[in-house]
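Report on the following structure.
Just one protein chain is left out here, and the rest sit where they should.
Up next, chain A:
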């Protein structure tokens, strides 16, 4: 089996006294778009910067495209493209010059795709760095990355500042990139983007990956909200395993149930007799809030 493009085991990184990464594990398979999520300061950018060989790891194993991201940085970089979340352009270079420069330094740029991308993103390449708006600076880096023929995209909040139309242009290009066999690590706070694009996601908190899997696997670990109107007042619901926050009002009940135990819960309801029922699967927001917020205990995998 060829090693996957990104394999990280037990990665640890300190900045003085702060522990930015704490025994982080992450694995991204070839041909997938991997969402990388977590609250501010969780360590997403730090992970990506270790992958780029910009930061030196303190401990752990990191394999990038089969190589060592620190020792083989330059060779590996020819096979990947990176978009930082905060793109700073050289004030006196035009966007077109930056795109070409970065492309050349990466070892070549696909001219046809470059022009097509400029058009799709409605980006004027003749403006100078200082006169671009935030979103347009971001587009310069995106066009540069997407126009290169690479195997891997490392995207650190690449769409912060893009308007919704540009967001969808971005999504269609990343989709195509994956369909052609490319691999993407996408750090993002935009949940809709993650839901639309990602095959698998990893959630990081305080420098440690706390959850990793496909979206439906993650959903499985959370609770479904249930509202039900029964034939008679419910009995024994509260004792059922996997039922939380039960509120009973006559024959009506509201509660949340562990998605993995919905079977037994529903069976119990059917025993009483169901008149009407709505079940709402957890939204992505709820899924993440569960991991982001402090009040909810993280589930150790």
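The definition used in the following text is that a contact is a pair of C-beta atoms (placed from the backbone, for glycine too) under 8 Å apart; a residue touches a chain by one contact, two chains touch by 3 or more; residues count from 1.
We take it that contacts and distances are computed from a predicted model.
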**Prompt:** Which of the following names does UniProt give to the chain that is not shown: "Acetolactate synthase small subunit", "(2Fe-2S) ferredoxin domain-containing protein", "ABC-2 type transport system permease protein" or "Multifunctional fusion protein"?
**Reply:** "ABC-2 type transport system permease protein"
**Fill in**
Out of A:10, A:96 or A:213, the sole contact with the unshown chain comes from A:96
**Request:** Using the touch definition up top, pick the residue from A:84, A:135 or A:281 that touches the left-out chain.
**Result:** A:84
**Touching residue (missing chain; options A:42, A:55, A:162 or A:184)** = A:55
**Request:** From the listed residues A:3, A:131 or A:168, report the one that touches the chain absent from this view.
**Result:** A:131
**Asked** List the chain A residues touching the unshown chain?
**Response** 49, 52-56, 73-75, 77-78, 80-82, 84, 86-88, 90-94, 96-102, 104-107, 124-128, 130-131, 141, 154
